[in-house]
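Removed from the display is one protein chain of the complex; every other protein chain stays in position.
Labels run A, B and C following the written order; every chain starts at residue 1.
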Amino acid sequence: MRGSMSKAKTGKTNAKAKAMKATVGKAGVGKTKSKAAAPKTGAVKGAGGKDRALGLLPKELVLNMFDLMVKSRVLEERLIKVYKTGDAFFWIGAPGEEAFGVPLGLLVKKGQGPSHDYLHLHYRGTPTLIAMGMPMIDSIRLIMNRATDRSTGGRNFANHYCFPEMNVVPVGSPIEVQYGMAVGTAIAQRRRKMKGEESGVSIVTGGDAGTAEGDFASALIWASRPGAELPVYLTVQNNKWGISTGFDSQHGEKYIADRGKAFGMRTNVVNGNDPIESYFAISQDLEYIRKNTKPVLTEFAVSRLYGHSSASGANREAGECPIELFEKRLVDSNYIRSDFKKELWEQYDRESREAAELVRTEAGPTGDTIWDHVYVGNENADWRKF
Amino acid sequence: MRGSMSKAKTGKTNAKAKAMKATVGKAGVGKTKSKAAAPKTGAVKGAGGKDRALGLLPKELVLNMFDLMVKSRVLEERLIKVYKTGDAFFWIGAPGEEAFGVPLGLLVKKGQGPSHDYLHLHYRGTPTLIAMGMPMIDSIRLIMNRATDRSTGGRNFANHYCFPEMNVVPVGSPIEVQYGMAVGTAIAQRRRKMKGEESGVSIVTGGDAGTAEGDFASALIWASRPGAELPVYLTVQNNKWGISTGFDSQHGEKYIADRGKAFGMRTNVVNGNDPIESYFAISQDLEYIRKNTKPVLTEFAVSRLYGHSSASGANREAGECPIELFEKRLVDSNYIRSDFKKELWEQYDRESREAAELVRTEAGPTGDTIWDHVYVGNENADWRKF
Amino acid sequence: MASMAQAIRMALHYGEKNLGVTDIFGEDVGAPLGGVFTATQGLENAWNSPLDERGIVSAALGLGLAGDRCVAEIQFCDYIFNTIDLLKIGGNTLWCSNGQYNMPIVVMTPVGAGIRGSIYHSHSFDAWATRLPGWKVVMPSNPLDAYGLLIAAIKDPNPVLFLKPKALMRVRGEDLIPGEPSDEKELKAMIDAPIGDRSKWKPRWPKLEEYEVPIGKGKIVQEGTDLSVGRYGRMLPLCVKAAEMFTREGRSIEVIDLRSLYPYDWQMIRGSIQKTGRVLFVNEDTEVTNFGEHLAYRATQEMFYELMARPRVLAGKNLPGIGLHPNLEEASVPHLEDIEHEIADILAEIP
Partner (left out) sequence: MASMAQAIRMALHYGEKNLGVTDIFGEDVGAPLGGVFTATQGLENAWNSPLDERGIVSAALGLGLAGDRCVAEIQFCDYIFNTIDLLKIGGNTLWCSNGQYNMPIVVMTPVGAGIRGSIYHSHSFDAWATRLPGWKVVMPSNPLDAYGLLIAAIKDPNPVLFLKPKALMRVRGEDLIPGEPSDEKELKAMIDAPIGDRSKWKPRWPKLEEYEVPIGKGKIVQEGTDLSVGRYGRMLPLCVKAAEMFTREGRSIEVIDLRSLYPYDWQMIRGSIQKTGRVLFVNEDTEVTNFGEHLAYRATQEMFYELMARPRVLAGKNLPGIGLHPNLEEASVPHLEDIEHEIADILAEIP
């Protein structure tokens, strides 16, 4: 990180749209593939000004993060609209987790197989995937359960992504089991690392309430076996809620991350509503894991801005908005003009609306596909035909 | 404890057999019901001498603990003999855990129902039960699966005790689930306590390897819910083994007890091979729980002296023997004569042999009892008769 | 008329007031939500648990050991599958302890498809539940039965699994619950939590009476002579509809609501089959190693030479899940046309 930090200090003013789309050379390998022609930032001065943290990252990266955060939020709001107009049965997603999810997506070593990073996401992964280049339409096809939905073929809920070429393993509904599975991919990665082969990190995300499941603790045990420590990045997004149940009503831990300490694990607590802080934390955590082949447990404080899911209405609720906070900083530091976000928003909104309109014309899966993929190669699994 | 400590300093010399059998008035409520006429201690001088810790407890209590530890060991060795002579299919038990188990049994608030302490034991509970007054023959009937086996009716393995009148809930084979169930009885106790009713503590025991199960972590969460903290005593007996697997090969924690810290829980690490240290620790822990209605997690280092179970031969293996260590201290401090243990041993050995001989003449359960106790009151559970 | 969610709520209220229910708990069971289907709103002893199904069932077991009466909820049966070992313990505690410790607990959980719940809100649990000896298993198909079965479950000294057909939770019944005001709106005003701030809300409970549906007793929902249909839970309305269709065609279909899965009312089923000579068992759990197969097997054993047609089972397809898209869901679990088709087929069979 030091490298990119000092580079950041030389960050240019008047970042161009093209610059906004560029990836940060050193730390990030993810590229955003958004095809929208971004509006100009309209920035007049720069390099962070009084906001010193801002100035520690290259300006293009900072602006790129903002862009992706907005894009992710617009997409989620589109999904909510799709739900509310009756074009989907259910919505669940990530508005309020962009300042954590976007930096994560940018810092992933993207690709397929154990030589790259695995992503064991839960149902709030949109920001990460947007940062990794997922086209909006993929998310819309999923929520509208079309046959064209790559992730699940119209079988599963919104935000239940699956993209093997980016090592995004299937997002499931059951809470917390992803932590145990991340241990498994990390075992595969550790084995390769020990043989001197190229290998990645297994990254897992999940909510605060879910850490009450034994599987979270199980992952702490397995990640820290002496002499077999795993390259696994255990993250928790603490929005202080599990559906209607407040964190503080059920949890005596001050910080969930403290639970790693008994295992001699590196732990952090991070303001996940601050993309700069999140970026540095994730970047340093991943660097530590890659270098030491040891686990890290980091807790990110995040917001839940549209309630738990459509089951609770999917309406905007009170809460710190990471995008608004970030926008203010960028405006205050003259990275963007005050009308910049609106323009960006409108552009992504258009993109998402057009995508939704297209998807609406696409067919759903037919009933006869239910037996597909029970076994590999569609080997018969129907006992009537044995 | 302070009270009994100062009292202890006045401990009498030449403790009589009768004194040995007495319980300590203040701290302990358990009474040993052993009917064996104990040999004389033959002690010539006393009050701990150079062994200051010894002197902190009443001498009668110290000698009583030694007596019960020997009795428990003799019983376990009897069970092993019963197994080795082909009169039982399987043995598992507690040789090496006496210095933890006996003090625990003496400190339990014994009785039936939530106003007393619950015991959620695992399959190494003999010392605790001997200290609570279980007749040896009950244990022998269990291992020989006779119809007279009160605990299970000949259905379950050795050391799978169940004594409702002492709140000893059924010992099961599945590892670690007892921690979650202890949470349940503790909820019942907390409710009573909050209403100002008489209530006890839920005490749970278990091994080191088993703490890898999620249920252990789950109990930490449930025990420390803010404003709903439970009167539960979470103990771990760390013998450094899970069957053939060494603790250090699987666990990155220096101390298991440290896992309680993130939950703001009182934690301790205790030398469970020292009955005096164990007695003080347990006594203070229980006092804390009774007073504060808050959980405690304490780890006891113990020995495993006859291997895991009969599956690994049930032969004496290397390891610190808590009874030998204690005997030496007692001899060195002139609490007992050097031939005292031998006498005591022989007496209990006789008692256990006679019990085994009697049990050998007793009948096993008949096949037609299998449908008994599926439902309460033997309500029919056989579908053929619906 | 009360919905099933309201009926359950009233039974639980009756339980905490009159039957010693000390704890009603699970994820989001307490205030402010009162359960994802509102079935636990306004109850005095309802509380939110950590997000931990194993902890929930374990705590229930402990409460049972302490002799307290509790009703624990697993939010969706889709999330009960990490607790099967604990449920087994619930079912074997009395037996393992030589009759010394009974386990007087109730575990309730919503089951089945029908709400576009996708892969993890559409699971069934009835076939699994019947593989848990020591438990009693019930599943109502209407609010009054839900009320009566839940009261029976709470009073039973054995562990009882109370399966809630989630697609019926909001459906209203045809019979008043004893003590229920006859005006639906009045009931709502009394016991439904308001939208918005609930912190000061308190329910006004009607003066409820005890009403028990004995565990182990089924009910003939519609009498008939040509064919018997045995089902439970959500499949009821469908079977009744199908039966009506055939009535119009001059056939007479008897429909049995099992209500209890274990112990089950064999005398009623047997009597019905002896009358009609034909039987169809309908449920929506996956079809291989399915409880309907047990019933069909038993019918074959005991009435092989009386049957006019093969006892048939119509159940969910043997798939890893139920897909979200309606095309997928409908191809996976029995729906009206499937049932009609099966009935027609069985009626057409000539021995």
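Keep in mind that, in the parts below, a residue touches a chain if its C-beta (ideal position, glycine included) is under 8 Å from a C-beta of that chain, and two chains touch if they have at least 3 such contacts.
It should be emphasised that the depicted structure is a prediction, and the values quoted were computed from it without experimental measurement.
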* To do: Just list which of the chains on display the missing one touches.
  => A, B, C
* Quick one: say which of A:221, A:234, A:302 or A:336 touches the chain that got left out. => A:221
* To do: Specify the residue from the set B:64, B:126, B:156 or B:334 that touches the hidden chain.
  => B:156
* To do: Would you indicate which residue among A:101, A:180, A:242 or A:364 is in contact with the undisplayed chain?
  => A:180
* Asked: What is the set of chain C residues that contact the non-displayed chain in the whole complex?
  -> 54, 79, 81-86, 88, 91-92, 94-96, 119, 127-128, 130-131, 133-134, 262, 286, 288-291, 293-294, 296-297, 300-301, 304, 310-313, 318-321
* Structure fact -> Where chain B meets the left-out chain, the residues are 89-90, 145-146, 152-157, 172-175, 209-210, 212-214, 242-245, 249-251, 311, 364-371, 374, 381-383
* Structure fact -> Against the hidden chain, chain A presents residues 113-114, 118, 149-153, 155-156, 160, 162, 164, 169-170, 172, 174, 177, 179-189, 191, 202, 214-215, 218-219, 221-222, 225, 372-377, 379-381, 383, 386
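One rule holds in what follows: only the chains that are shown with their structure count from here on.
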* Chain ID, smallest distance between chain and overall C-alpha centroids -> C
* Structure fact -> At the largest C-alpha centroid distance from chain A we find chain B
* How many angstrom lie between the CA centroids of chain A and chain C, rounded to a whole number? -> 39
* Asked: When the centre of a chain is set as the mean of its C-alpha atoms, what distance in Å lies between chain B and chain C?
  -> 43
* How many Å are there between the centre of chain A and the centre of chain B, using C-alpha atoms for each centre? -> 49
* When you check chain C against every other chain, which residues touch at least two of them? -> 49-50, 52, 54-55
* **Where chain B touches two or more other chains at once, by residue number** => 214-215, 218, 221, 225
